[in-house]
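One protein chain is absent from this view; the other protein chains keep their places.
For reference, chains read A, B and C in written order, and residue numbers begin at 1 within each chain.
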């Protein structure tokens, strides 16, 4: 049973492998009549692109995307939008040494175990390269959302290694994170992080990080109980993202130590809308948005691709030593920032259309 | 677009409200010819039942379930299995005071915002009561799994408030957690927790907790990239569970501070199988099981239902004071233990059948 | 992969076997706030019930249905509506002789071949008994439709054996078919049919028939290209119905002999709406409704259950002679009339909600 899609009303199917001729996405269910800003899609792809910072993979990805269908005279037609992105700027030779050796921390063995065959160049389908069509699809989702709502979605790096931003999510400005080459909205601690990354790059090592995301101005009522809850759907796409090992919403794991009295957010009435005084719930109760900002965090492990020598085995079970060559991210969390935003936009857009189908306009 | 189901090949649809005449589940895709152990389903339901410990809701749930279809002469027929559980032992009068008042931390307002109407008795569809049919369906999923694999699934309470178990997941024995009235496998710290719960119960307050779950003897190759990954699917159902605010797999959020060299698990060959020396990945790489134990943790907030007085508003936006009466769990994480196991079994069973469909037997 | 549901936004899952304790349906995605007319559901169930005419099965089905969830104070809540219908009035002993013998024309062998096990009482899951929950769900779908649109759905028997009604679909009145015990809107030919049925009943034989259905006042724009077209979805549910061997829309198979010039319907403008002068297309072009009445026909084979002796084999391949006892329909097309209406209502309701989700209100 295939698992290449997210969304039900606004559905994105992603195909391709890292070093095939191209990769792409098919978007189904996009509402008709939305004027597409192609420039904006390009910009989002540029944000994700390796090479923007020296701490992300040096692979030159031009990401010249084409829209092959579903748009007529600049507007969406309601029929599938097919996006194609050419694969360029890679060197297959970097990967011949892994055709029969399992890289530690990578999906080489699991793909082999599942399918009995795998496209090993660049990790094939398990590569973070596949997030490019996700970002393009997310940009379109965001444009659909914006055509009817004032919802905003902003992600940024909250922590790298043990260095965390000093500000709270509610005081992060878009300009703060966009102004940083590592999407880190705290100027002061940024320097320390840059030093850390510099050192790790020299050592041929890598490090983990946390991305935080805030979805604001979202109407109450989005999310489908019992099983397609808004937080459940966000968790699914985020944990499914390359290198992610954890997801939390609102105060997350720290809620464990609080009593009910401490943790409950007090409902109140603001300008005709129900809001809560605090936001421990992270904007979601019973799996449905409550009108407060949705706040969640995603934990990324260190890139497993490091040039330092590691022990492993090959396909025959023989011990091998491996040094993963090629240009790799020192911290994947950085490049994940626009991807987290894109996935959020897809989930929110899908739930807006689902809501409209069952309950009418919102 | 409805969201009442989990699973695609082994699919469970749950219907009902806390205080309706009954609740239930329809299981589709169950393989034919599996001898059902009805006693075992009962036992699982008993474990989830309030009243097992004095720190979970005192509601008397008999949970006499009936299987209405899909079983013939004791064996599954491959057609839908309909499970019905009568709702009993509740007092609707406990809830008349919340018909127009939003309980803090509950889904009262979000259901109202979504549907414009809500069954307020006992929280209606948002009640943890709905986990009873999940547990019954999970027991059947586990029996299907066991008919062909030696997979084991074990959950237990790892932490309540700030008191954590002292043992590591790999040394927890089934008997340790089953022997504890609060499913906590550390005899020493258990006493401290019991004191904490006793105090909170007296105060009319509640507390959060963490449940850990280990899925062992699972074959490599389960999970569907790009979007129906095994960890993504587990995250979705766990985060979608009542009161959950976080999910992590393997070393989870703590991976953030590790370098690639520290975090990568070294592949090795054990008895003809690929395994890893450490298990930071928690048994999943690239969204696919790698044959090591799957280990994940779920963070539960404190039950929002507390008898202490809280400020809130009513449906008209007027300020109100509320004290949530009735018998409520001091710590919902306790009762969630069999539910986490049940949801895990459903996800694993579904992926086993998906694997068999696409790739043949495993 | 289970196939027990129809619809995506308005989704109906049907469970149960002919002679189990009960059968039922779970309706997901029903819009909230619709006042349910329970009496009307009962009436629809009565129309389907054997015993209404002496030419349908004599089994006494009380069809006392219960709504177990999803309705609060008489209104739908937007959450799943679970319907339960008790199985009564049957005699299991009629079926012991078929536990190991395959009835000709029945699904006995195919269920055995698929699942390796089958509930043989009354045909188990393959029984037309399962259309009862479909009729109940269809009645609810129709009420949802009527809460917002003036769409009407009317089916009737058009032909039994070689005796056909003399009137055209556009001049059939609801009262004509409701006034007939066999839902046949042509008083004159009705007598001839009744004689035919009388004779067949005496002989212990049965006969086929055609049901025609007209969906009127349907807005243009319903149906999803490329694969969930409105005619495709109707074809799927109708051909999937017990004993159906053919489906056609508009002029159907007779279109084959017409030229393009003869067959094309001329568009014209009526009261501000686009209509066509003729309706060879049957109200659907490119899989999408065009605002004209949707007209389709469904061909039912003769009930395979006949008391005349037939040759067959048993589960071991040994030749056997069989006479199917019990009360059986002389012509299943009669009892299928409300089922065809119910399935149509479910398909239309689903497409209305799908349309609203993607394109806004209609």
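The rule is short, and it goes like this: a contact is a pair of C-beta atoms (placed from the backbone, for glycine too) under 8 Å apart; a residue touches a chain by one contact, two chains touch by 3 or more.
Only a predicted model underlies this, so the values are computations on that prediction, with no experimental measurement involved.
S.K.: Taking the whole complex into account, name the chains on display that the unshown chain touches.
M.R.: For the complete complex, the undisplayed chain touches A, B, C.
S.K.: Just name the one of C:87, C:143 or C:251 that touches the chain not displayed here.
M.R.: C:251
S.K.: For the chain left off this view, which of C:22, C:82 or C:305 is in contact with it?
M.R.: In the complete complex, the chain left out is touched by residue C:305.
S.K.: Residue-wise, where is subunit B in contact with the chain that is not depicted?
M.R.: Residues touching the hidden chain, for subunit B, are 1, 8-9, 29, 31-32, 78-79, 225, 353-354, 356-361.
S.K.: What subunit A residues would touch the chain not displayed?
M.R.: The list for subunit A reads 1-2, 4-5, 8-9, 11, 13-17, 20-24, 26, 28-29, 32-33, 66, 68-70, 72, 75, 77-82, 84, 114-119, 124-125, 357.
S.K.: Take the complete complex as the reference. Which residues in subunit C touch the chain that isn't displayed?
M.R.: The missing chain touches subunit C at positions 1-6, 8-9, 14, 102, 104-107, 109-111, 113-116, 125-126, 130, 159-162, 200, 205-210, 219-229, 231-240, 242, 244-253, 255-269, 272, 274, 276, 280-282, 284-291, 299-306, 308, 310-313, 317, 353-355, 357-359.
Here is the rule we go by: only the chains that are shown with their structure count from here on.
S.K.: If you average all the Cα positions, which chain's own average lands nearest?
M.R.: If one averages C-alpha positions chain by chain, the most central is B.
S.K.: Is it true that over half of the residue numbers where subunit B touches subunit C are used by both copies, so same, or is it different?
M.R.: same
S.K.: Given that subunit A is a copy of subunit B, what angle of rotation, in degrees and a multiple of 5, matches their CA positions?
M.R.: Angle of the fitting rotation, subunit A to subunit B: 180 degrees.
S.K.: Report the chain whose mean Cα position is at the greatest distance from that of subunit B.
M.R.: It is C.
S.K.: Distance-wise, how many Å sit between the C-alpha centres of subunit B and subunit C, to the nearest whole number?
M.R.: Measuring from centre to centre gives 39 Å for this pair.
S.K.: Hey, what residues on subunit A touch two or more of the other chains?
M.R.: 1, 8-9, 225, 353-354, 357-359, in rising order.
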